[in-house]
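With one protein chain removed, the remaining protein chains of the complex are shown where they sit.
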Amino acid sequence: MENLIWLIPALPLLGATLLILFGLRLPRVLVPVIGAGSVGISAVLTILLGIQFLSDGAAMYEQQVWQWFSVAGLSPGISFHVDALTLVFIFVITFVGFLIHLYSAEFMAEDADYSRFFASMNLFVCAMLVLVMADNLVLLYLGWEGVGLCSFLLIGFWYRELANGYAARKAFIITRVGDTAMAFALFLLFQHFGTLNIQEILTQAPQTWSVGSQTAVLVALLLVGGAVGKSAQLPLQTWLPDAMAGPSPVSALIHAATMVTAGVYLISRMYVLFELAPTAQMVVAFIGAATLLIAGFTALTQNDLKRVLAYSTISQIGYMFLALGVGAWSAAVFHFMIHAFFKALLFLGAGAVIMALHHEHDMFKMGGLRHKMPVVFWTFLIGSASLAAVPLISAGFYSKDQILWLGLAGERGSVILYIAALLGAFVTSIYTFRMVFITFFGEEKTHISHMPGFWMKMPLVVLAILSVIGGFIELPHNFAHFTLFTNYLEPVLPVIVIDEGLSTIEWIFQIVAAVVALAGIYIAYLFYLKKPELVQNVENSRFAMAMHRFWYSGWGFDALYDAVFVQPYVYLSKLNRNDAIDLIYTGFANLTQWLNSLFARTQTGMLRTYMLGVLVGALLIVTISLLL
Amino acid sequence: MILLWMIVILMAGGILAWLSGRVNDLLPRWISLLAILANLAIAAWLWLSEPATAATKQGAWLVQLNMEWVPQWGIGFDLALDGLSLLMLLLTFLLGALAVLVSWNEIYTKVGFFHFNLLWVLAGITGVFLTMDLFLFYFFWEVMLIPMYFLIGIWGHENRIYAAFKFFIFTQASGLLMLLSILSLYFIHANNTGIYTFNYFELLGTSFSPAVGMWLMFGFLAAFLVKLPVVPFHSWLPDAHSQAPTAGSVILAGLLLKTGAYGLLRFVLPLFPDAAQEFAPWAMLLGVIGILYGALLAYSQTDLKRLVAYTSVSHMGFVILGVFAFNELALQGVVMQMITHGLSTGALFILAGFLYDRIHTRNIEKMGGFWATAPKMGVIALIFVMASLGLPGLGNFIAEFLTLIGSWQAHNWLTVFATIGIVLATAYSLRILKKVYYGHNITDHIIHDLTGREMLIMVPMVVALLWLGLYPQPVVDTAKPSIDEQLQAYTNVPEDRTISMEQPQSINQPTDSLSQLKTKGGAYGLK
Amino acid sequence: MELTFYIAAAVAILATIMVITRYNMIHALLYLVVSFLAISVVFFTLGAPFMAALEIIIYAGAIVVLIIFVIMMLNLNADSVKTEEEWLKPRIWVGPAILSLVLLAELIYIFTASDMPASTVAAVDAREVGIALYGPYMLGVQLCGMLLMAGIVGAYHLGRQKKKVIHRFLEKEAAQ
Amino acid sequence: MVLNDFLHLMPLLILVMASLIIMLVIAVKRYHKIIYIITLLSLAAAFASLFEIGYIEPYAIAPLFIVDGFGLFYIGLILLSSLVVAMLSYAYFEQREERKEEYYILHILATLGACVMVISTHFASLFLGLEVLSVSLYGLVAYLRTRERSDEAGIKYLILAAMSSAFLLFGMALVYAMTGAMNFAQIGVALSAFQETSLILMIGFGMMIIGIGFKLGVVPFHMWTPDVYEGAPAPVTAFIATVSKGGMVALMTRFFMETDGFSYPTLVLIFTIIAIASMLAGNILALMQNNVKRILAYSSIAHLGYILVAFLAGNTMGVEAVTFYLVAYFITTLGAFGVVTLLSDEERDAEQLEDYRGLLWRRPWTAAIFTAMLLSLAGIPLTAGFVGKFFVLAAGVRTELWLLVVMLALNSVIGLYYYIKIIAVMFYQTNVVRERQALHPSAYLVSGITIALLAILLVYVGVYPTGMMQVIENLTLSINAPAL
Partner (left out) sequence: MNGVTLEAGLLLAAILFILGLISVLIRRNIIFMLISVEIMLNAAGLAFIVAGMHWAQPDGQVMFIFILTMAAAEVSVGLALILQLYHQLKTLDSDAASRMKG
């Protein structure tokens, strides 16, 4: 089985290639068969591989497909490395990916560019798999950029709208900024280790660098740069809300479940470096904390259903970063997995709603869908519960609670982080249920035109089930102490050390978290369902208006970047469109022309002038002779 | 002898094409296509017959030819081929063949003369890549300009005369400075040894004072930096590239620029090791400025070909950055960059040509939404745009990555800025895609998708680029011996900042491979 | 003899100055003859009597007369004196004259300041000249023949008049 | 004078005889074609007689001449150029109503004068050769008397030439006064006896430079060049550009080599200034010019500047470079003016840039040849001009004349502009056709063949200069130049 590892990314690639080459000529029926089928087979292979992995107890599988290139000691291969961490990611990518492909088969059925869609999606799955399976950083970088490309293609999928093009470009460029930082990390790593093989680096790093060494911090920070770009964390978070221009399955797969968590993968994959660089790790934690708050508050003010989800994604990844930052590696990965389930579910549900309402994105034009679309409603509700971390019954509760707790009690945890996370949780439950109440309750505002069929409902249901039961594989310490997931990851990621003093009162914090989540739901209920006039009252105050505007704009980051980076660059570029340096040469040409007109004036055509020239020459010669 | 044949085939083919142009328009096309393909076959045969491993038995030089030309001055008709030349030749003939195909439906006036010029440009370029005599090098260096001048000046776009003038004068001016350097080198060598010769191998290792070395190097640099081009000597390029006919742009961007890079590798590095090292930070700085400045300008262009031209400025910045990093990684990157940039930019120009064919404008403000009716073109454009921004999996990534990782060893901060250039590359590259293929079609023209002939042109480039991106090892192996040789003078460069790299493949590499060559005149050595 | 030289030199210079300042061409030519005569005296004082004779015969005789012939052919009258006067405006002549005088000053300075080789002035008579002319300079004399031939052929070809020569202004008018 | 002297002067004698015969023929009957053929035959015979002489030992005809390899080479060059000009002349003059026959006499006499110059070793022969050349040229420049421009050019040339001759003579007189010798070798001997540089001597040399400089058309004695080039009939312009200037270059080279003029920093400085000024002024003046003949005139000023660079190298290599450059320049200039001649009609010469518009499409071969010539002038490889320029640069670099060499390079670039401007005009598409060939096509056949041969020669020398260099190397050995 482990010899077939390469097939897992290769199958989606094959699917993509087939669709690119023959997409236009294939019958429409075959397109989703190829598209979803290839991912489906990959998913099956993944599960088989996972079973084998668990049963034979191997630490890892490695396979080199071919030597990519080899120059002066830099010899990355097209080679894969599969261990416990990788398997989690592969599983999510292929399995959730497969579900989303199925969903898309129906969702995109009307679209003219059916095959292009599946080609891009398949290519994305391939790139994402390469990213997580790569055994060296160059190959990881290939996947890293590959997913960026696919993200670009899919955000701009409906290319006729120029805004989509802008959004796609923005996403690509901003993530590229992060990638550049990551490239520096690669350069530094190669400079110090002479290799870019991840395992070699991980084993060599502790021998070369002491804890807190400056280079290690630098490398780690640069890696964080890459991670924040891909994972839409502060300060590079601005692209993700715009990325919602893509079709909903894309948002579900790329901008919720998989690609945006690549940063989480990268950091947990390179955890050794972060353990060597506590400063960098702290930075990660604080980035996470700050992001989850900022994004949470922004989500609170959005009208666009998908934008709410987008900001919520940013916020949730913030939690993962926070977890990574405090060294709660497995908690982060766990939250990633659970988040993938429920966020994909939410996006798919939102997609179903949006499609049902003539591609209407504005929540305030929705409403009352509870009865019209029961399957969507219930699954959406389950997802929302998970997102809002409704205690005990939702998977999100278990994963998020773990982060809240470890943020305080972990060896690098702190009260600030905890409070931020708690506040974030509160806001999360408010905006989540604000969304649910506005969309599904109240009165119907737009006519439903298209009810989701089987292929759309089935993934919703599957994901909803996962969003519920997924949480039970990892329960809190004082709560049966069932840590299947952490144990599973233990060979790869170390278990966090917990402040023993606090662990006795863990239950207090669990109750606090539960109360906060429920309180948030209640407030949402109060404001958006029971007494909508309260919203009016709040919005009437000048301060609230300003805050609303500020949060609505995503804390003004877009405007800031626009003013600081984009506009000056564009201005400079436009200003210099005709290339100022060219003026030097034009000037030289003009000088010679001017000289020409000057000299030409001496050619008067008159004999006397010519003779004067001879005289001047004679005078010059005699004078020179005299002077020398 | 086979080397001479390559040049002769092109020249003879050119004359034949000119003459046959009187018979009909189709004949010159076929003649030139066949001539180039014949050469491509020769080059491919040379490549395949050579053992693919880096450690070839007889050193870096695969084939040599020495003939007398002007014995009074020690000028020989000396040609030699090593891995680097071979790769460049392959690129030359591949792009040459594509240029002919591109012109198939584009050039209708004076077809014979057009192909004459095309083949002679290629002949000049071939000569430049092969010659091992500095006089001959200058000779070919100039030979390739005239036909290029005609290509731009006769078959170019509306502002062609101006562009042709500018191109010609820039390259000539810099070339003359190189000629002065060559002559000085010649006489210095003669004064030192009493042997008057322009032979490259003999001139290697000529000793001179640091100041003299610096000036001589500047002479060479002038020619190469203008050709490359490096900011601020680039201003001929956007005009020439945008005004040339498609085939001309392809050859300009794909090949002519590479002669500058080739010159840096072949001549500047081995001839002036001390001066080069002293100048290296400045050269790298120029490279970085080029990368950023080119990107800045590319972003605001509305003329598609001009935009692509400025991207060349930006991309060529990597070349000089890598060359002056003096390590194998960077130089491999440079070689890759030469090849992949040739392909990707060439392809972008060809695509611009296709668009011009369809809508008769190069203004991207007047384009938009072409994906709807021309999806194949869109996909192919996408691939080359991605190549241009250095997406992994395509050859350009390997090139830029190697260059940067190599230059990082030499200079951290400059590399940082160079890498920022990649972000800017993203901005301008995606702008092409967005302006041309996204949005709605605002022209009156219906954009047809690529025809069979056009696909025939594009598919090999796509395949080549993917191949280079996913399995560049054959190219790396071919270039390695010659890169090692160019770097020989730098083996003592203190590399304390880099860790000792294990180089399993270079162990068997004979370091004094040159001494096995038979050349006229006295002993020479590369110590 | 020395005094004669200086007197003759003074006359030559004065006569030449008169030549270059005359408006009337015939007057100028007459002064030119005076200048040539004075120079022939100088030749004589220098011990070259044969040259003195040639100077008078050819310069004063042939050349000046030739010029006078042409002037007569062109039928120049009092108007031409007037135009000549108009042409010779200070604006025109001051600049070149000053430059020339600077040149002259430099030459004078050089001639007086620098050492001359020891003087061995001796008369060289016509006989010696003749021997030299038809000895070593034989080919030179033949070349003189060629020179004159070229001059004659050229003068003949150029001097030939076509019957009808229209003034260019008239030509213009005719065209209009 | 012994028989051997006459034998060694055979080419000159043949020319003299030819001029006399032509005069006699004219006296009998004016018959253009016959006189044309006589001219060609005599020039060819004169050239052939060079081989009779051989070139092994320098043969002195004291005190005026020396027949050595250098002189013979230049005589050969002059005779061939003259032959080419004569060949081009028939079609050109046949269209004109002038009397055509005297042209050939003057042509031959001018050639004679140039030949005399290059073998002279004495002021007298120098002067006489120069004057035979000049006086013939007065007639030739103004030959088309009814053309106002022709007359204007003639009078300008005459007055200026006479004036510069006066300077030359005065300079020679000063040199003679100081050294007591007029033979170059003797002057050299006398000079070496001087303890310190004599100022008067310098002035003498300086004034001679004025005379020489005028003939060469270098700054600041260059101003006649464009007007005379424009006004003179195209073949005569070709003659002036090649034979007249080339003869003077040869003379100057011999004179300065024999007298070791390069040991005087004053002269070197003067020549350096002249060279730089010529290169700059020539090229810059040509930039915006629209008259092809004037462009070529200005370019000739610049080219003489280039030649001075090699001349200033002042050693064997310099002499070789000068000679080689001249050969290349001769071929190129003759070719270029050949094309101008070929395209001229009875009304006026083909001198406006407009006349060349679209020539590449109308007459591709003529245009190709003209392009080759212009590229050669610009010093582009595959042409003789390139090798020449390379040689000159090499000589300059060898002697480390960095300023001059860099100026040369810079000026070549400026020069490029106007050469390629003409080329560009030739490939403009056009509808205007100015094709008026008055004569039967066969009349142009000789001219056509001539320029075609020149083009072939141009490329041959450009691609394989070895042969030409071999000849020059052997022949210029006789010049008493400082070795490398």
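Going in written order, the chains are labelled A, B, C and D, and every chain counts its residues from 1.
FYI, contacts are C-beta pairs under 8 Å (C-beta built on N, C-alpha and C of every residue); 3 or more make two chains touch, one makes a residue touch a chain.
Note that the structure is a prediction, hence the values are computed from the model and not measured.
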Given the contact rule set out at the top, which of the displayed chains would the hidden chain touch in the full complex?
A, C, D
For a quick check of understanding: of D:Tyr176, D:Trp361, D:Tyr428 or D:Tyr460, which residue touches the chain that isn't displayed?
D:Tyr176
Selected from D:Glu57, D:Glu148, D:Glu346 or D:Glu400 as touching the chain missing from the view
D:Glu148
Those residues of subunit A which, in the complete complex, touch the missing chain
600, 603-608, 611-612, 615
List every residue of subunit C that touches the chain not included in the displayed model.
1-2, 5-6, 9, 12-13, 16-17, 19-20, 25, 28-29, 32, 35-36, 39, 42-43, 45-48, 50-51, 54-55, 58-59, 62-63, 66-67, 70-71, 73-74, 76, 80, 83-84, 87-88, 92-93, 96-97, 100-101, 103-104, 107-108, 111-112, 116-117, 119-124, 128-129, 131-133, 137, 140, 144, 147-148, 150-152, 154-159, 161, 165, 167-168
Residues of subunit D in contact with the chain that isn't shown?
123-124, 127-128, 131, 135, 138-139, 142, 145, 148-149, 151-156, 158-159, 162-163, 165-167, 169-170, 172-174, 176-177, 180, 182, 200, 226-227, 230-231, 289, 294
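FYI, only the chains that are shown with their structure count from here on.
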Please report how many Å separate the Cα centroid of subunit C from that of subunit D, as a whole number.
30
Can you work out the whole-Å distance between the CA centroids of subunit B and subunit D?
43
Residue numbers of subunit C (touch at least two other chains):
107, 110
For subunit D, residues contacting two or more additional chains
199, 203
Can you give me every chain pair that touches, using the contact definition above?
A-B, A-C, A-D, B-D, C-D
If you look only at subunit B, which of its residues touch subunit D in the complex?
69-73, 110, 135, 138-140, 142-143, 145-146, 149-150, 153-154, 161, 164-165, 168-169, 172-173, 176-177, 179-180, 183-184, 186-187
Would you mind writing out the residues of subunit D in touch with subunit A in their complex?
155-156, 159-160, 163-164, 167, 199, 202-203, 206-207, 209-210, 213-214, 219-224, 226-227, 265-266, 269-270, 273, 281, 284-285, 287-288, 414
Interfacial residue positions of subunit A with respect to subunit D in the complex
592-593, 595-597, 599-600, 602-603, 605, 607, 609-611, 613-614, 616-618, 620-622, 624-626, 628
